Each structure stands twice: as structure tokens, then as C-alpha cells.
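With one protein chain removed, the remaining protein chains of the complex are shown where they sit.
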Amino acid sequence: MKTPIPDYLEEVLAELRDVDDGATADYIPELASADPDRSALAITSADGSTYSAGDAEVAFTIQSISKPFAYAAAIMDRGLDGVLEVVGVEPSGEAFDELSLEGETHRPKNPMINAGAITAHALLVGPTTTAADRVERIRSLCSRLAGRELAVDERVAASELETADRNLAIAHMLRTYGIVDDPAHELVEGYVRQCALLVTVEDLSMMAATLAAGGVQPRTGEQLMPPEVARQVMAVMAAAGMYDAAGDWLTRVGIPAKSGVAGGMVGVLPDRAGISAFSPRLDARGNSVRGRMAFERLSADMGMHLFAADRGLPDRVELDDDGTAATLVLRGTVEFTAAAQLLDLMATLRRDTVLLDVSRVHTVSDVGRRMTLEGLRRLRLDGVRVQLHDPGEVLPDPDLGDGGRPERR
Amino acid sequence: MKTPIPDYLEEVLAELRDVDDGATADYIPELASADPDRSALAITSADGSTYSAGDAEVAFTIQSISKPFAYAAAIMDRGLDGVLEVVGVEPSGEAFDELSLEGETHRPKNPMINAGAITAHALLVGPTTTAADRVERIRSLCSRLAGRELAVDERVAASELETADRNLAIAHMLRTYGIVDDPAHELVEGYVRQCALLVTVEDLSMMAATLAAGGVQPRTGEQLMPPEVARQVMAVMAAAGMYDAAGDWLTRVGIPAKSGVAGGMVGVLPDRAGISAFSPRLDARGNSVRGRMAFERLSADMGMHLFAADRGLPDRVELDDDGTAATLVLRGTVEFTAAAQLLDLMATLRRDTVLLDVSRVHTVSDVGRRMTLEGLRRLRLDGVRVQLHDPGEVLPDPDLGDGGRPERR
Amino acid sequence: MKTPIPDYLEEVLAELRDVDDGATADYIPELASADPDRSALAITSADGSTYSAGDAEVAFTIQSISKPFAYAAAIMDRGLDGVLEVVGVEPSGEAFDELSLEGETHRPKNPMINAGAITAHALLVGPTTTAADRVERIRSLCSRLAGRELAVDERVAASELETADRNLAIAHMLRTYGIVDDPAHELVEGYVRQCALLVTVEDLSMMAATLAAGGVQPRTGEQLMPPEVARQVMAVMAAAGMYDAAGDWLTRVGIPAKSGVAGGMVGVLPDRAGISAFSPRLDARGNSVRGRMAFERLSADMGMHLFAADRGLPDRVELDDDGTAATLVLRGTVEFTAAAQLLDLMATLRRDTVLLDVSRVHTVSDVGRRMTLEGLRRLRLDGVRVQLHDPGEVLPDPDLGDGGRPERR
Partner (left out) sequence: MKTPIPDYLEEVLAELRDVDDGATADYIPELASADPDRSALAITSADGSTYSAGDAEVAFTIQSISKPFAYAAAIMDRGLDGVLEVVGVEPSGEAFDELSLEGETHRPKNPMINAGAITAHALLVGPTTTAADRVERIRSLCSRLAGRELAVDERVAASELETADRNLAIAHMLRTYGIVDDPAHELVEGYVRQCALLVTVEDLSMMAATLAAGGVQPRTGEQLMPPEVARQVMAVMAAAGMYDAAGDWLTRVGIPAKSGVAGGMVGVLPDRAGISAFSPRLDARGNSVRGRMAFERLSADMGMHLFAADRGLPDRVELDDDGTAATLVLRGTVEFTAAAQLLDLMATLRRDTVLLDVSRVHTVSDVGRRMTLEGLRRLRLDGVRVQLHDPGEVLPDPDLGDGGRPERR
């Protein structure tokens, strides 16, 4: 069965192709010279199916998208309490102060801002680690999350180090308050190498899907972090991930996310999917313009929203006694997640007759409709008798691709 | 099949019985004189099963818990854009200013603070509404959400009006900026009557479950608000619901929530459940002490966390060709949601043999374990041959209640 | 001797006559309909000489300029400690919060903002005062400060009361925190009547000169407030009087000041002078546009600056033994204050010969030069032999008005 998702992702990219707002990051030549027209999208579901579109093979530096993963590593290496002692979990709010350190503790407010990310980097491995070991720790974790060996782009790292005044300022200030102990220059060098890991959109979506699946890499099945660590990372991304205007992003888009100045962007929906985008043109806040718009589209059109009531499963599966008929009762909203799992379930049924009951469904999104019909079409190709109970006409004109339609019930 | 959930809720309440920190709200006699030892808990799942424990029949005034529901009504009555024009969606942050109005627009920062809630109240019905119609609008909506007719406690409302200086201050300031037009006293009177709606924990859990189910009242099946309205309300509760320390609550507890000064508290997990608690002793921020602790326990022990990878469904259901055997493959974490749905699914299978495959499960919480074993026990009572594939021993000592155990596979 | 000061003030007004930026306050008809082209200036020196120019006879409502004087009255009525308990003395900073109450105490930050001014008004007379007595208290004090009976413009007061939402908001909030006890409406009514006192620029300059003279009304010699009260009021005006940008005003203009929305403006230089302006066109912050510019001119041209090293006295007066000659040695900067006092001193000398030694003077402002030469001219008219020791040529071309020049020494 051919899934309609890649086509859908291509459509989203095509619609964004004319958007040329923003500019590549200009502070180092390696980023500035990136081809601004490249763009790519990828989704990996929590059970490990990856879909991508566009320049999916293009590698770029991970930059700030490394932050949630280094935070996860720091928690694994030092324990959650040890990390909370020196890095908070609160949004940094309207950016009126330079460093976003908390008043009394001087903790960085969260690990998604540079101060918190440098602190998390400093916590990697253990108290007496070398700078090289820290970089290897995060490189190695990200590699296992992505499912392939990742490398540091040393040229980008070297360039960034030359203009690292802001990060040096932060590292010196963190030393002032005893938040970190290592020499400022050494920390910043390690941190910019962390940020220079080369990834593709497929890597990023797989890394995020591992968070979504509670720490289990969905392709290898390996538990790369305890579920409570994945939970902590996703919650912090929701509270402080992408925008000063945390509430606006959480309500309107609803995909906890993090972006990087090389144009990458990653998002996560727990239990559902890891999502990623790439396009080097940045807006004034340093977020990929097309990346941000792609996320908005995925949320609006595919119901990919943390608070979407997209149940992600048939409400009830009724199998008759003699093994010849199955009834699948859906409920609520059918968008990407529910439809994807419906397709999975349909593949396991071995019945002569399948009745899809959508009488309790109130909304079917465009992508949900396409996927549901594709599932029914394929069942019929397999010789199954396909029936539909749809008194509310939530699936009007259910053309199965060949002009045929399911039997009405 | 007897569900173990009420027992579990009773246990939580029992453990909190000795907690007597905090005090009843003292600013009006009606609240101050509440019996401080009353406590209750309730959960309503997104498909409408309600479980409760403790003083579940005691009614108390809804107070600030009315805010998310009045916000929903305002969006339905005026459109999301119309509401966003005058009320924001951002956390109000560390409460250093009195009114939490946004800098340039003077919008209240969000509808969960009094300024935003009074504004949302003012938007009810339409521009030329009477004060009485506004109160009736919210009373009527809450009644349908709860599934029974709710009434205003006019004595509490009258008392609160006498000490309403803070709300009057807010209403006058909102008039100053043209955020509201109605006379300040009239608005505040309507708002305190909204806050004086009498509810029980079961009412609250049902109201929240309706949000969780995307706006569909799970018992009546009535769509009481569009799914995107429910989504907006839940997202705003997550961003700004309960604490100044939004990130701490979102990471540690992970249940978008709202509390009221009469001791009530409500939480919501999209697609999963509405949760509520009641206990009149309040902490310094006006949250129910035991209520807050109960939510912490439900999150820690039952995996009720927005970012818990509690998939809420069997990963794969394999039915053999001859209709005699079924294999249920679980994956990830099994906590309350997954287990509850597993029990539902088990009830629809009509097979001689059921194999539960937990080889890809990494964690089973206490409540998840109890519920899973209860499901298997009941299958055996129905004469089904029960098998378990558990190479990782995630369900050690699977006593089915009668000393018997499933067959190992 | 004709003083050149009124001519100087006329010049300043003339230069501002074409400035028509800004607009009259539009929130009540009585202020909106003021003739926008009226303008006036007045200076009263600390020893009671008043100079004015322009529409000096036009009366306007005092508005926020009543704040420093009500603050003085509150301190006299309740003691400084009693007032500091409920009103602070800190600048309110960049106006990011609505009410400028301090974090823990909820005190209004200072008495120059409305919250602090309403609190100061509430403190007038004593704990059990009537609203009418409070208004009479401030009316009576301002009358004695001005040296004539002032009246309340009841029409303006009534109009302002109709649109007093902001002040009502403040009064209700102050009640919430126990900062004030009286009914909100009663306080605001008294406060708007205080603000509706009718004054002229000469009144205001005399009121401010009383502060400058340490509480002694310079014309009547009456001690209207203890010197430490005058000191407190002037210091608070410096810290929090006129602008959010307190440092900019203090460095660039250097005249502690307060403005009112009817177009009035008052400033004070301790020991030197009270200064006032009137012009109804306001800038975006509610300050008189021409008033502000006039203050800038007086500071730049006349050296009227709190930190100007304008010593205000001859450094040394040498009188020879036989009573025939006097030497006046000046030092530093000679601007308005020094020159005015030099003229006073010259009038008391009865010598055949007067030598003015400016060898240690480094700067003579334009107005300082005009006044000094006027003093010498007048001495010569009285038959005195006038000599000048000016090796640094700080008084080049010392024409005494008739083409004559002092003897060089």
C-alpha cells in the first residue's frame, strides 16, 4: 500500500517554494554561503516509519537542535536533580535580559537557551571529563538516536569559535556564579563542536521520534534513554523550546519544537511522531522561515497538535464469532495519527468483510481522509468486502481511487 | 469486571488524609467555614467512564475553574480572533505586575488570570447582552458539560461581591484601555456569579473529559464545542493554567490544570481523561494542598502526564485465520491509559486463546500492572486460555488473583 | 535697576511660539477646549522676586502638579515614617506595569505616580477625615504657598470624575492591599478635586520657590513646612518627578520637575528658584511640549541646573579699611543664580570704587553676562567708579549700555 504521506509532504514544500523571506545566518561564512533554496521535511512515526520530501539527503549542522539531546544526556549522566540544581525549566519570557539567569539561584532559566545549553554541555559525562569526551558523548548519543554515525563539521566549528563572544560572555558569567567550573574557552569550544554535528532531516525526525516513543529508538528498538528522561525533554521543549511567545506557539501550532541557525527545525508529539524541517532562510529570531511555516501547515492540515483529540486508534474492534467479519468503530477526530494506526490495524485483519463505522467521528482532516480511503482501497484489492457506516457524511464521496465506493451500511 | 481504579483513588486519598497544611480561603465567611477535612477525587476517561473516591457528592463553588470553560464559551460566541484581540495566551510569568496586561495592546496576558477571565466573561453571548444572560450562558454550558443542571450559590456570590476590590480594580483598568465596555460593577457582579456555580468532583471530571474528547461530551455524545476550541482551551491551560512556575508544573506533573479557591482543581489529558480533586485547604498561592498532591501522585503513579509515552493502545492485534486465537502485542509504557484501553479491547475479543505479548514493553506502572492482570483474570473467568510472552519479566509474578498464572510462551 | 530677566523669558517664549507639536488633553471637554496657543513662563527666586512672561494671568487646573504639594501635606499630617510606610520614593522605571506598586509591600513606588498621589491624598489631615476636609487641606496649603486664595474648578472636577476609570482601578487595588481604607469612589472624587485647583504660572513658581527656600514662603516669610519636608519633596521630584527616563532629565535638564495634563509644569532648584511654564499642547507622555522645551532652554542658557557649579555668591568680598573701595571676587561659573545675587550685593555696597575681579571665573553664560553688565551700569549711574579685572576675557566687550566700559585693572 502506497502511503499518501510523502506526497503530502511534497505538496507542503511546493507551496512554500516561493517564500523567500529571511536570510541565511550571516555571522559565519560557512552558514552564510548555504544554498538558501534548499528545503526538506521528514516525519518519523513513533513506531518507526519515516516519510520525507525535498532535499532530504542534504546534511547541515544541528546547531541549537542539539540542546534537547544534550539535556537528555546530562540528565542520564548526572541525574535529574543534579541537572535541576544548575538549570531551570521555566520559559525565559520576553527577552528583556541578556542571559536569562534566575534571580536568586543564577541558574539559567532553561536548557533551550544558550546559557542553559552550555551548562548542560558542561555536565556531560562527569565532573572530571575532558572536553573531547564531552563532545564524543553527545556525538555518540545523537548517532544512536539517528541510527547512523554522525560527524562534526570541524570547519563550521572553527568558524563559530572565532565569533563566539556571546557564548564566551555566558560561560564567564556562569563561572562567576559557580554554575560551571571548567575554563570558559574550553566549554565554548566543546559547545560549538556539539552544535556542528552534521545531520539530515531524516536523522532529526528519527531522533525526535525516539523521544516520542519514550526513549526507544523506534527502528532499532533500543531504549536509548529512560522514558522519564524523554518526558522531561519533551515537556521542556513545550515550555521553552522555540519562541519567547511560548503560549502562542503551543496554542496555534502545538508541536513542541526547537530550531537551529543552520535552518534545521525539529518537533515532537509524544506517542505519535518526530517531525523535522530544513530551510536555511531565517527570520529575525533565527528560526527557519519555511520550517516554521511547514510546522504550521502540518499542524493545521494534519492535526499534528499536542492537544488535538486525534485519538490514534479505533475506538472499538468487533470481530464476529466465525472469523469472517470485522467491525472497526472510530470516534472523534481522524487525522494523521488515527489514520496511520488504522492502516496498520487493517493490515493485520484477515477477514472476508470489514465494516468501517464512522458514525461517532466528528471530523476527518484532508490527510485523514486520504489515508482512510487508501486503506479501504487496499483492502478491496486484497479481495475484502468493504463496508462503510457513515450516517453523518464525514467521508463524503468515498471514491476508492478506481471510481468504486464502499458499500453503504 | 471490577476496575481497580476506584480502589486506587481511595488509596491516594487515604495517604493524603493526614496532610493538614494550608487553610480554607478566609476572605469570605462562606468559604472560610467549609469543612477543611473534606476531600474527593474523580477521573472521567475520554470515552466516558467516571471513577471517583471520597466526598464525591459534596458540592462546592467552581471559582476560577470556571475560567477555561468561560473562555471556551467566549470563543464560540465571538470567534477565536475576536477573543485573541482582547485576551492573550502567554504565561503571566513571575507575578511582578499587578494586572498582567501586555505592554502595547493592554490585553490581559491570558484568560486564566482574573483580568483575562473578566474579559472573557464580558465577551459572552454578544455585544449587547444583559448581565443575567452572560451568567446564564456559562451556567448553561457548564451544565451540559457536566451532564446535569448546575446552580449558582447566590450567598457565596453576594459575599464575594462585598470584597471584590481587586476585581473592580481590574474591571476599571480594562475599561480604561477599551478592553471591555460594560460598567465595571456589572461585569464583576456577573463574574462572581459565574465563580459561584456549584459543582462536585464528578461534574468537574466530566467537564474536563469533554475537553479531552475534543469537545464531545463523552456520556451524551453531544459535541458541545468544536474540537479546535477544546484544543485552544487545553493548550492555554498548559501554558498558563496553574502556576507562575509553568515549566515546573508541566515537567514534573504534566497535567494541564486549573484550581479554584473553594478547593476544587481540574486537569485534562487530551484524548485520555478529565481529572478532578477537592479539598478546601489552600497553599499560599490559593491552590488546594491535597488537590495538588493528588495530581502529583496520579502523575507519578498512574503515568498521567501529557508527555508520558503511554501509547494508549495495543501496538498490534493479530487474529489467526480460523478465529480461535488472538495475539495482543503491547509496546512502550503501560500505564493507566494503555491498560484501560487494553481492558476495553479484551472485552471485544471472542477467542479461545489470547496471547498477551509484552516483549516490547519496557515499563509497566503499578496501576498498569493491576489493570492488566485484572483483564487477564476476567478472560480466564470467561473460559479463555490465557498466555503471556514476557521474556523481560516486566510483569513479574503474574498472579491472576486466584493464585493461578497465565501460561508462559 | 531694570532686571533683564523678563526680557529673557519673553525671548524664550517667542522662540517657542512656532512650536505646535502635541495636542491638548482630549479625555475631557474642559481640557480639550483650552486655547492651545497660550503660553507663559515664570521664575521666583528663593528670596521672593518673581519674573514672568506671556499669558501669566491665565489660570489653568493644577492637575498632577498638585502631587508634590499633597505629598508635603501628607508628611506634615502623618509624619515621614507614616507616609513611607505606604508610599515609596523610587523611580517607577520603564512603565512595564500598570500600577507601579512595589513587589512585597504593595506600596506605590512613589508619590508622583497616580497610585502614590491617591495614597498621599488619602493620608491628608488624619485617619477619620471627611473627603471635603482633605480637599480643603490641600487647597488651603496651596493657597498659602501661592500667596493668594486658590479655588477648585468644579466643572473640570466633575468631568474628570466621569472618566476616572484608571484612578478608580488604582483606588480599588490600593484597598485590596490595605494601603488605603476609604471607599474608592470617595477618594477618587477628592483626588480629582485636588487636581482641579486653578493656578497661574506665577502661583506655581511661588509654590516651588517655597520648596527651594526650605519651606519658607519667600514673600511672606512664613515657614509653611519644615525644611526637611521641602527637602524630601524636592528629592522625590528629582528621583521620580517627570519622566520615566529620570537619568536623561536629570543630566540634560537638571531641574527636578512635575507636569500636569492641563499644560502646567513646575520645577525647583534648591536655594535658587521655583520655575514654571504653561502651554496646553502635550506630548505623548502628557507633558507640555513648549513647557518641556522652555525648561531645556532655561537650563542650557541660564545654567539653571541642579549640578551647575553656579556658586550663587561672590567668592570673596574685600572692603578696604577706609570705606571707599570694595573688591568683589567671583569664581567658577556665572549664570543666573550667581548674577542675581551679585546684583543684590552690589545694591548694599556704599563705596566710591567697586572692582569686579573675574580672574577666577571660567564661564559666563549669556544671561549671566547681561545681568552682570546691568549691575555695573547701574553702579555707574549711581556715581560709583567701576573697575573690572578680567585677564581671561570672560566678559569680552563689556559695553555698559551707553557705550561706556569699566576701567580695566
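Read from first to last, the chains carry the letters A, B and C; within each, the first residue is number 1.
The rule is short, and it goes like this: a residue touches a chain if its C-beta (ideal position, glycine included) is under 8 Å from a C-beta of that chain, and two chains touch if they have at least 3 such contacts.
Not measured: the values here are computed from a predicted model.
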Displayed chains that the missing one touches are A, C
The one residue from C:H106, C:R231, C:R370 or C:R385 touching the chain left out of view is C:R231
Out of C:A72, C:V86 or C:A246, the sole contact with the unshown chain comes from C:A246
Only one of A:L168, A:M293 or A:A325 touches the unshown chain, namely A:L168
Touch with the missing chain holds, among C:L99, C:V180 or C:A212, for C:A212
Subunit A residues touching the chain left out here are 96-99, 101, 103, 165-166, 168-173, 175-176, 184
For subunit C, residues touching the missing partner are 46-47, 88-91, 93, 110, 212-216, 221, 223, 227, 230-232, 234-236, 238-240, 245-248, 250-251, 254, 270-271, 305-313, 315-323, 331-333, 341, 344-345, 348-350, 360, 362-363
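Keep this in mind: only the chains that are shown with their structure count from here on.
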Note: chains that touch subunit B and subunit C both are none
Turning subunit A onto subunit B by a C-alpha fit takes a rotation, in degrees to the nearest 5, of 180
Distance in whole angstrom between the CA centres of subunit B and subunit C is 61
Whole-angstrom distance, CA centroid of subunit A to CA centroid of subunit B, is 26
Subunit A to subunit C, mean C-alpha position gap in Å, rounds to 63
Each of the following residues of subunit A touches two or more other chains, namely none
